[in-house]
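Missing here is one protein chain; the remaining ones are kept as they sit in the complex.
Our next item is subunit A:
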Amino acid sequence: MSTQMEITYTFNAPRELVFKAFTESQHLRNWWGPKGWDFQVAKADFQPGGVFHYSQKPADGGDIMWVKFEYSEIVTSEKIVYTSFFSDEEGNVVRAPFDANWPLKTLNTLTFIEDKGKTTLTTIIVPVSPTEEEYKTFFSSREIVQDGFSGTYDQLAEYLKI
């Protein structure tokens, strides 16, 4: 267990295309949400400081979920950094529908690296504390948090279960 989550995935596609799949609404609607869910984009402003606000609705008629991204850094075809959180229709932050104890925003860093026509995407997700002060604290010590926790927390989880 680690306080950051990292997922690496290699696609058999050039990175311009993979990057587009993440940044253009007409692409996102085809794969971002679970299959069969109704995906609607309310706002798409792909630039630093811009937002992406969308809804998804389960095929079985379950409740609609709104999600909002706030982009903080964009390097075309190379990198996307955004904060993501569950929101209401107006775009205000709401608690995660699946767990009331985690109303957190997450900071998502996507890095695209191409090698011989394949693109490796590394996604790093870290939690963001909800207040400005906590946000700053988290970031000022983020590296220490990562160094301190990476790997070692599997053992802790095991140990604590005993």
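Keep this in mind: a contact is a pair of C-beta atoms (placed from the backbone, for glycine too) under 8 Å apart; a residue touches a chain by one contact, two chains touch by 3 or more; residues count from 1.
By definition in this document, contacts and distances are computed from a predicted model.
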Protein name (UniProt record) of the chain left out of view, among "ArsR family transcriptional regulator", "2-oxoglutarate oxidoreductase", "Azaleucine resistance protein AzlC" or "Urea ABC transporter permease subunit UrtB": "ArsR family transcriptional regulator"
Contacting the left-out chain in the complete assembly, out of A:Val41, A:Val81, A:Val94 or A:Ile125: A:Ile125
Absent-chain contact - pick from A:Gln40, A:Ser55, A:Ser77 or A:Thr106: A:Thr106
Hidden partner chain, residues of subunit A it touches: 1-3, 5, 7, 9, 11-13, 17-18, 21, 27, 30-32, 34-35, 98-99, 101-102, 104, 106, 121, 123, 125, 127, 129-130, 134, 137-138, 140-142, 144-145, 148-149, 152-153, 155-157, 159-161
